[in-house]
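There's a structure below that I have some questions on.
With one protein chain removed, the remaining protein chains of the complex are shown where they sit.
== chain A ==
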Amino acid sequence: MTVAVHFLFLKDDRSATPVFSHGHLYVLQRSGCGKATSSPAENYQLARRRTLQVVVSSLLTECGFESAEKATVESLTEMIQSYISEVGRCAKAYCEHTARITPTLSDAVVTLNEMGFNVDTLPGYAKRSQRMVITAPPVTNAPVIPKALIAGQKRTHPSHIPSHFPEFPDPHTYIKTPTFREPVSDYQVVREKAASQRRDVERALTRFMAKTGETQSLFKDDVTAFPLIAERPSSIPYLSALLPSELELQTLEETDSSEQDDQTDSENTPVNNLNDDPGADKENSVLLAGGVVPSVKVSEENMIDNPYLRPVKKPKVRRKK
């Protein structure tokens, strides 16, 4: 089998080369598969592929096979195609490594060596007597590379960049393009929207809960009319009733930054109040001021002598009678 492959490679060398420059994406694409295709790019590939199949078949014949299953031929074709592609890719890489853009023979030779192929055997193989001549693939139009969509004006190189350097890509690849619509700034509409959105969410959520769980009903004739999620006694009812819900805690965190301002406010108010009517604003300032807990440092806390913080003593050893 290996021999056949070598041969094939040679035969196809030319045809493979253009592939390199376009990148192997096209080569590797699996085409055919019985689909009636019509695009020029696909036609082009189908033709190449068919040539490869012919190559495989002739090699098989050359080796003495009389017939082969279609699937086998397909597999071999695939392998050849992969091999050629790989050689092409590597050669291209070598060439680019040396800062060129077109692969040379030496690139191909290095590649083949690299892939474990002895190049010296190649001329002999090419000149073997029983080789079959394969017709060139039908001339089809090379696939038209779809033109990249040009969006906007390409930038020209600034003076410090030599002109041989690649052009700038399209502006849209590096320029931020704002795509949102102008937000609705009408306060009323915003509030309206927020309110109905929340209401819809709440309603959907509670309906869902009611549908999926047990319910209680206010009407006997239509149990589904105003479904109430069934109450569930809890073993420790005070916890959920007293502790702030996660949502509330979140709100608290969000308003935390503003709270600091408020606290400084509240520290000022009692002073002002002294001059004012003592009765009027008292509740406010007192309630707020109460919330400010002194920051007791951890180390300080450790020094507090409180009997409840003392360690528990070990029992005294009592003499048994």
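Before moving on, here are some points about what is shown:
In this text, contacts are C-beta pairs under 8 Å (C-beta built on N, C-alpha and C of every residue); 3 or more make two chains touch, one makes a residue touch a chain; residues count from 1.
Simple rule for what comes next: contacts and distances are computed from a predicted model.
Think of the chain that is not pictured: of "Transcription initiation factor TFIID subunit 2", "Trans-2,3-enoyl-CoA reductase", "1-aminocyclopropane-1-carboxylate synthase-like protein (Inactive)" or "Protein YIPF", UniProt labels it "Transcription initiation factor TFIID subunit 2".
Looking at A:M132, A:I161 or A:M209, the residue that reaches the missing chain in the full complex is A:M209.
Interface with the hidden chain, as seen from chain A, comprises residues 187-188, 191-192, 194-196, 199, 202-203, 205-206, 209-210, 216, 218-222, 225-245, 247-248, 251-252, 254-256, 258-259, 262, 277-284, 286-287, 290-294, 296, 301, 304-310, 312-316, 318, 321.
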